[in-house]
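One protein chain omitted, others in place.
Our next item is chain A:
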């Protein structure tokens, strides 16, 4: 271990990509925090923090450029939400911004259309839309920050086969999109007749589908041959006894998890109490115990299955200090919001539309916590995927 704090800090700043699970934990934490509130100040702060972290810490892989789409989707959601209020709601009170005639309901208690556009309706739409948009941006951040393939590769050994199938599926899907484009382009080369009708359409579809599917099959076979020739699945032999144990454990866990979830959600089992019986924390739903038992069985089953896979990883992603910082900062952000929601100042999280929303010091702390990964994690290692466009900057 290096000596001084300064050495350790410098070492921690060496560019690398974080464990994908850390980014997912962080982004789900912020998303959960955003879903707890309609306070526009807090939501805007959260979105700003997430955008800042993404622009500072995302790599240059193809998935990284998807963040812009999530931002556009969020804006779209806000707009749709407001329009929806204008179209269906209206007239709940507040100043009238735009007087519109109201269409009478077609049946008693049916939908009312249009009507006066009031400030309340628009503001409520804005708040709702912002909340939804913020959640989308937070989840989109995980997609932009974590390499989806590395996330799949980080699955436990027992799920290795499933992970490999998914990785290949992702690859082949991208190639499929590629070959659709190529064949469609090639179609332009053969003059298409000006005919119409079912037969014509049938012919056009066939002209694209046949070459694309042939191409996809060829590629899949080539990929399979390449993987096989490079030793894929070589160590997959397991004994019969081991398979039996693994199977039993996994089936048991599925049954327990299913029953546990049912019990918890439906409160079908009587609540257990223990001393002191009147304290709230002493109440325990036995469904929860069943769920825990199911999880334990699943863990044992995965471990048993994973032991059969003799496979090593080049540069495995490990949960190190930066990863834990990221994960915990996301969870802490959520915890702070949750604490406020349980506390006396819960009203700040769901402000009305008539008063200017306010923030408490604790609520300012939440986005600040979520910002920590931007400062405390190492910068991403670049792959040069965008090298020809090195001049590109900003959020593109």
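As a convention for this text, contacts are C-beta pairs under 8 Å (C-beta built on N, C-alpha and C of every residue); 3 or more make two chains touch, one makes a residue touch a chain; residues count from 1.
Heads up, the rule we're going with is that contacts and distances are computed from a predicted model.
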Report summary line: According to its UniProt record, the missing chain among "Ring-1,2-phenylacetyl-CoA epoxidase subunit PaaB", "NADPH-Fe(3+) oxidoreductase subunit alpha", "ATP-binding cassette domain-containing protein" or "Cytochrome c oxidase subunit 2" is "ATP-binding cassette domain-containing protein"
Query raised in the report: Which one, A:13, A:182 or A:354, makes contact with the chain that was left out?
Result: A:182
Query - Listed residues A:206, A:242 or A:354, member touching the removed chain - result: A:206
Query raised in the report: Considering the whole complex, which of A:13, A:201, A:234 or A:307 touches the chain not shown?
Result: A:234
Query raised in the report: What residues on chain A make contact with the chain left out of this view?
Result: 61-62, 147, 149, 167-168, 171, 182-183, 185-193, 206-207, 210-211, 214-215, 219, 221-235, 310-316, 381-385, 387-389, 391-392
